[in-house]
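So, subunit A:
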Amino acid sequence: MFEHLHHDGEPTARQPAVIAVGNVSKSFGGISAVDGVSFTVSGGEVVALVGENGAGKSTIKNIIGGTLRPDSGHVSFGGAPAVEGVGSAKHSGVATVHQETSLFPDLTVAENILIDRLRSPGRATVRAGHLRRAATPVLQRVGAGFGPEAIVRDLSAGQRQLVEIAKALAADPHAIVFDEPTASLNLVERELIMGIVEQLRADGVAVLYISHYLEEIARLSQRVVVLRDGRVVADRPTGEVDRARLESLMVGRELAQGYPPLAPPRDAKALSVLDLGDGGRVSGVSFDIAEGEIFGLAGLMGSGRTEVARAIFGLAGDIGRVEVSGRQLRRGSVRACIDAEMAFVTEDRRHEGLFLDRPIRESLSIVDLDSVCRSRRIGWLDGGSEHRLTHELASKVHLVARGGLGADGGSLSGGNQQKVAIGKWLVKRPRLIILDEPTRGIDVGAKAEIYRLLVDLARSGTSILLISSEMEEVLGLSHRVGVMHDGRLAGILDRSQATQESVIRLATGGAP
Partner candidate 1 sequence: MNPATVVHGRLRAGVRREPLLPVLVILLLALAASFQEFATVANFRNIAVQASPLIIAAVGMTYVIMTAGIDLSVGSMLFLAAAIESSQAIVGLPTALVFAAVCAAGALMGLLNGVAVAFTQVPALIVTLATMQVFRGAGGHITGQQNINLPANLLGIGTGSLLGVPTPVLLAVAVALAGGFVFSRTTFGRYVQAVGSSPDAAANAGLPVRSVLVGAYALAGLLAAVASLTQTARLGAVQPSIGQGYELTVITAVVLGGTTLFGGRGSIGGTVLGALVLTTVQTGLVFSGASPYIFDIVRGSVLLAAVLAAGARWRNLAHAVRLTGRRRPSRDGPYNSATSA
Partner candidate 2 sequence: MNRFGVARYVAAVAVASLTLAGCGSSASSDGSDAATSAKKRTIGVSFDLLNAIRQAEKASIQKAAEAAGYSVVFDVADQDAQKQASQIQDLIQTKKVDAVIVIAQDGQQIASSASLAKARKVPFLAIDRAVADQQNVTFQITGDPVADGKAVADEFLAAAKTKPLKVLELVGGLTDQNAIGRRDGFNAALAGQPNITIVSQVPTDWNPTQALDGTSNALQKDPTINAIYIPSDFLLPSVQSALTAAKKLAPIGDPKHIFMVTIDGDQNGCKAMQAKTLDADIATPVEEFGKQAIAAVTTAVGGKPVDPKTVQAKGLTLNQANFATTSSQVWGCAS
C-alpha cells in the first residue's frame, strides 16, 4: 500500500500524505501559538518535529490529535479532512503517544491500553480475560517487563511511557505521533523504542516524532521540520542538516558546542558516604566527592540512583554514615542537610522543585526565608529584601521570566522552571548540590545554560552529585562517574576511563 522509503529522504508514496497539516494557525487569549504551519508525513516515513519549548510543538500535536481546533488552516488524514474531536483522529487511524502521560494511575495496564474498547466485542460486559489477552501481545511488542495486570500507579515513569506506547500501538494505527517518547527512559529502553519506531516505519506507518534528542532524530528520521516561535523555519531531509545547524535553527542564533571545560577539583573531601542504604534495594553504597568535583551517577532505571540521593538528603531513612566536610551529618532530616549547606534538585521539578501556582519569587526565596526577615522572631518578611535577593538569584541562573518574578511558576518553560529549582539553593554557595535528571525535557538553549551554571558552581568550590540517564551528559560533565547496578555501586570510573561501553557494562552487571 505505502511505498518503502528511500534513504535519501524522498518519499515515493503515491497516496495522499497520511498526515497533512495545511497552513494551521492558533492563538490563545490573543497570543499566537502557531502561525501558518504546513508539513506532511507520509506512510513509511519518520518526520522529526523539533523546536524549543514554547515553539508550538505541543500545539501542533494537539491539533493533529483533535483536542484543539485550529483558528485557520486545515488538517487532513489520508486526504480526508479531519473532523473535530479526539475521536476523529483515532477514527482515521492516527494515534498519539503523549509526553505527560494520559494514563489512569489506579487502573491496570490492560485497562489503560484498552480504555476505549473495554467491552469484549459483542458483549455487554468487561471481561478481565479478554483484556489480558488483548493487551499481552502489544506489551510484548514494546518489551515491557511487566504484565497487563500491573497497576499503573506502581510503575516507574519509564514503564508508564511503555504503556503509553503500547496503548497507541494497540489501535493498529496508520500514523503515530510520538511526543518525547524517550524522555524518561534509560539507554536500553531508548534502544527498544527506537527499534519499535524503525519497525513501524518498515511496516508503512507514518511517524511524526517530536523529540529533543538530536542523536535519535539523526538516526530515525528521514525529514526534519524545525519550529521556532510558532513558525516553520526549516523542512529538510535529515541528511542535509547537521546537529549544530539544527540547534541554531531552533534557537535562532549560534550556540556554543559541547560541554564547558571543567576545572580540576580540590583536594578536600566535601562528601563522604559510607555503607549507605535506604531500607529497600539500595545498600552498601560508599563513595566520596571532593570539593569542586562533579560526580556523575549513572545506571539503568531502577538501579537505585534516586534512592541514593534521597537517602543522603534525609528523605529515606538513616542507614549508613554520611560526612559533610568531615563532620558527621544527622541522618533522616532534611533540615539538617540544609543546615549543612546541602541542596537537592529533584527529578520531578514541577511538583517538588518549585511552586507552580505561587509567584516565581516565592519559589526562589523559600529555602531561606529567614535571610529576608525584618524581624526574625516573629518572622516578619521584608518585601524589599526579598525582591533584591530573588533578583540576584534569577540573574545568577539566567532566568527568563516574561511576566516578571511575580508571575506564577507554572508560566515558565521547563528549562526556566529547572533554573528556579536550582536557583533557590544558591542563596549561599552550597557545599554540595544533588541533581536528579536536571535537564530532562529541557530545550537545547536552556540545557547549555544549566551546564555552564553547574560547571561554574563546581569551579567556585561546590561539589555536585549529578544523576542523569543521558549518557552524553554524564560523560561530558563529570570528573568521575559512579555506576549503580541493582541497588549497589558497581564501580567508579575516572573521566579518562568513562566511555559509553564501560558505563553500560557496569550498569548491566558486567565486570569492570
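Candidate entries met the following condition: all candidates are chains of the complex that A comes from, given by their letters.
In this text, a residue touches a chain if its C-beta (ideal position, glycine included) is under 8 Å from a C-beta of that chain, and two chains touch if they have at least 3 such contacts; residues count from 1.
These figures come from a predicted structure and were not determined experimentally.
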* Touching candidate for subunit A, same complex, options 1 or 2 -> 1
* To do: Mind listing the subunit A positions that touch candidate 1 in their complex?
  => 28-31, 33, 52-55, 228-229, 251-253, 315, 334-335, 337-338, 344, 346, 348, 351-359, 361-363, 366-367, 369-370, 373, 378-381, 383, 391, 394-395, 398-408, 410-413, 416, 424, 445, 449
